[in-house]
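Mind looking over this structure? Questions follow.
In this view, the complex is presented without one of its protein chains, the others remaining in place.
And now, chain A:
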Amino acid sequence: MPTLAPPAVTGLGTLYVYGIAAAGVRAPRATGVAGSPVGLLTESGLCAAVSPAPERPRARRRDLLAHQAVLEELVAQGPVLPMRFAVLTPRPDALRAQLRSDAAHLKRQLDDIAGCVELNVKGTVVADCLAELVRRDEQLRTLALRARRRPGYDADVRLGEALAKAVRREARRAAREVLARLTPLAVRTADGPLDDGRVLSTSFLVRADDEPGFRREVAARARAHRDRLALGVTGPLPCYSFVEARPASRPAGR
């Protein structure tokens, strides 16, 4: 059993926490945030991957990648509860106390995501259906013809705005269809923020065995909608979206 205790863990001081897994995993070899070595702190059948916290954590690109890399190494060994970026604990014993008091809750969450991965699907608007929309939509056609007969800035703006709306509406419709197709393939879903251009942003908790089928479905949907919606899958990821943000309900509450 790797009871690794690198200087980071034994030493006093603030720790950066990457994630929590069942006790018994190997310490990640990846370099942690701010170039620090990553160690494990084991308590009550759980272990937390930690490293000495940088003095002023910042969301630098290499630190974000380090956070992700450490988690990925853990995920390869079994279920992991990933921490949000830049979660720190003032002292190792505070973390131990937390793991101890919350062990049951944390273990239940680990069981919930065991054998699953997070796949994040994003969809953005594509305007390749523009010609088709103009052909199909009488109103757009009228605007287009008007802009030709009386060319000018205002006519173009009006036409362009109507086109933008139509194209976005098409993309949204396609996104709804994609979501309806993918949801049954997942254990759970978690929606992310949308905006003008991003019409689909959903994380899916998918059984690892189902990942190939899920990807095939995404690819098929991407082909079907490629003139109006660009689909991308990111993953498999640590299950960021499927852990309870605050597992530490008040000790008395349980």
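To be clear about the criterion, a residue touches a chain if its C-beta (ideal position, glycine included) is under 8 Å from a C-beta of that chain, and two chains touch if they have at least 3 such contacts; residues count from 1.
Keep this in mind: contacts and distances are computed from a predicted model.
Novice: The chain dropped from view, which UniProt name applies: "Cysteine desulfurase", "Sn-glycerol-3-phosphate ABC transporter ATP-binding protein UgpC", "Putative spermidine/putrescine transport system permease protein" or "Gas vesicle protein A"?
Specialist: "Gas vesicle protein A"
Novice: Considering the whole complex, which of A:35, A:213 or A:232 touches the chain not shown?
Specialist: Of the candidates A:35, A:213 or A:232, A:232 is in touch with the missing chain.
Novice: If I consider the whole complex, including the chain that's not displayed, which of A:41, A:83 or A:218 touches that chain?
Specialist: The missing chain is touched by A:83.
Novice: From the listed residues A:78, A:197 or A:213, report the one that touches the chain absent from this view.
Specialist: If we include the chain that is not displayed, A:197 is the one touching it.
Novice: Tell me which stretches of chain A touch the chain missing from the display.
Specialist: Given the touch definition above, chain A has residues 14, 17, 19-20, 56-61, 64-65, 67-68, 81-90, 94-95, 98, 102, 118, 120, 122, 124-128, 130-132, 134-135, 141, 144-145, 147-149, 151, 153, 155-157, 159-161, 163-164, 167-168, 171, 190, 192-193, 196-198, 203, 226-227, 230, 232, 234, 237-238, 240-241, 243-248 touching the missing chain.
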